[in-house]
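Take this structure first; my questions come after.
Showing just some of the chains, left in place.
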Amino acid sequence: MSRNIILVDPLPRTLDLIMTPDVRRRLAQLGEVVVREDRQMPAEQVEALLPDTVLIFGQTDMPKERLDRAPRLKAIINVESNFLPNIDYQACVERGIWVITPASAFASPVAEAALGMAIDLARGITKADRQSRAGAEEYGLAGNDETFRFSGAPVGLIGFGDLGRQLRDLIRPFRNTVRVFDPWLPAEIVERLDCTPASLDEVLCESRVVFVFAGVTSENEGFIGRREFAMMQPGSAFLLMSRAAVVDFPAMLDAVRSGHIRAATDVFPDEPVAPDDPVRKVEGLLLSAHRTGGTRDAFYALGSMAVADAELIMKGLPPQLCRRADPATANRLRSKPVSVS
Amino acid sequence: MSRNIILVDPLPRTLDLIMTPDVRRRLAQLGEVVVREDRQMPAEQVEALLPDTVLIFGQTDMPKERLDRAPRLKAIINVESNFLPNIDYQACVERGIWVITPASAFASPVAEAALGMAIDLARGITKADRQSRAGAEEYGLAGNDETFRFSGAPVGLIGFGDLGRQLRDLIRPFRNTVRVFDPWLPAEIVERLDCTPASLDEVLCESRVVFVFAGVTSENEGFIGRREFAMMQPGSAFLLMSRAAVVDFPAMLDAVRSGHIRAATDVFPDEPVAPDDPVRKVEGLLLSAHRTGGTRDAFYALGSMAVADAELIMKGLPPQLCRRADPATANRLRSKPVSVS
């Protein structure tokens, strides 16, 4: 009787990072787990396993020739969360091999932090703490001179995937008008969640708080630049939560330095940020070192979503939690792979 | 025909602070408005107006003798938001004179800031910003070493009046278990809002985030002290949003300094805080200079709620927005009057 190999090649993740013991046990019930975590699994080992491999967890190169040698393969589950161009997506589709990723695992912690940062910018929380530490605080109304209420403030979302929708749910009690710019979506999706579809310019002009959740594609690099920041309302807040490459970063810093807007960013063009990078000194900028998504629970969610979908796939059912790679769109994505977790 | 005097004696507020022009126009339609804002209205002027006064907006002393001389008085509307012992509450009740205050105007901005601060403490937002500024940031999972998710964390509320209930509504999307300690309320009120009635000890032991919204009474000064802080879970968050006097402040600072808990406070035993007060240097404490409630919109809400209820009262209807002074409980309250707005 043939073996069912589960090939686990998860770098830059490790199994301990993404799976609790309980989830690892569920994984083991699906087949014979072969893990390589010290480095990417060597070609030799991959080749030896392919004939009996039913599931791949990881970012292993899978060109057509390898797929040819893996006749029993049912799914490739990317646990890094960005689809890379090292898989023949079309060949997978033709053979009914699922290529999926539990990327939405990061949406919940990022959305939570984004709301915290938005309230911070609106109400001046970090700033007031800094002032109190410096002995320069002001009380009551005077202490609210440049603040605004997040409740009821017009909100704009740029990008309305998992992240944007999770944020939308978190802010429901604040009763904001929410405008959404997402050229990949029909108006219906936006309206069902009580938002208004809008152009990029409308989002920028009409909102007091703008959240950027858009991924990078071959078409949208730097699409928020000087012209766009100029369009924003004076004193409004801009939160960059997804990818640094979608904005003209120097233009954003200038808009903040000039006092035109305030901003928060969780991402930077180059990470780690250089020790002497002047971004570290910008007043009015709330700095976060690409850390809003990487919480322990999010890494565990990566693993539990991956295993839950693997269980369905092994029963012949479609996955329900992970995102599927559509060959047509996978090729448009331009995220850098992460090098640290 | 007799005049309907509306006696306005609003210090430390002013009419411009609490009423937009539109609301002021509505006030003027209720009678002849007599305002004294440069100082508290002098006794002479008060006495002269009493016979024709139908409404008082302010904190004027109203002992029985003055009530006797104000036969047409329908309501005393405190616009400072704390009931003071300068009114004969029982006599007012007997004569059907409403004594009310739009205190809940401050609940919405405080609750919003409290949520922002709670996410800040849980996710390390202010701290991470400080680290990035100091060149000491950490990325990804390493940057989340001492953080926890606010989503799903057990929450405890001490005090469940307007403030606690507003916060409860704001955090619904985060799906926390919420325990409530409020000895003035029946279990039903707590349960209707999907919270669990609990003792003070249970709230402290079982919660990861504790919000204090309790007012000060003659019975609860300093009721959260060393014993109570020791009971809290290591690494949990404590937010003091209502009155400094309900906690043993030095004990709170010690619990934070020792690293046992993290905390945020909007109130201090003495305000303004002395320039050299060591509180300014406590790591792990998020400082806010009694400024979470005093937003422009909150002051305007004071005025619009006061006028809306005055309109009802002048039609012979009960007020709907302001809180009524119950003689029995008014006497237990021990809030200091504010000296600045």
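Letters A and B mark the chains in the order given here, with residues in each chain numbered from 1 onward.
Keep this in mind: a contact is a pair of C-beta atoms (placed from the backbone, for glycine too) under 8 Å apart; a residue touches a chain by one contact, two chains touch by 3 or more.
None of the values given here were measured: they were computed from a predicted structure.
Novice: If you could, jot down how many copies the complete complex is built from here, 2 of which are displayed.
Specialist: Taking the entire complex into account, the copy number is 4.
One rule holds in what follows: only the chains that are shown with their structure count from here on.
Novice: What angle of turn lays chain A on top of chain B when you fit their CA atoms, given in steps of 5 degrees?
Specialist: It works out to 180 degrees.
Novice: Can you work out the whole-Å distance between the CA centroids of chain A and chain B?
Specialist: Measuring from centre to centre gives 38 Å for this pair.
Novice: Using the touch definition up top, name the residues of chain A that touch chain B in the complex.
Specialist: Listed in rising order, the residues of chain A that touch chain B are 17, 108-109, 112-113, 115-117, 119-120, 122-123, 125-126, 128-129, 131-133, 135, 137-141, 143-144, 147, 149-151, 169-174, 271-273, 275, 280-281, 286-292, 294-297, 299, 338, 340-341.
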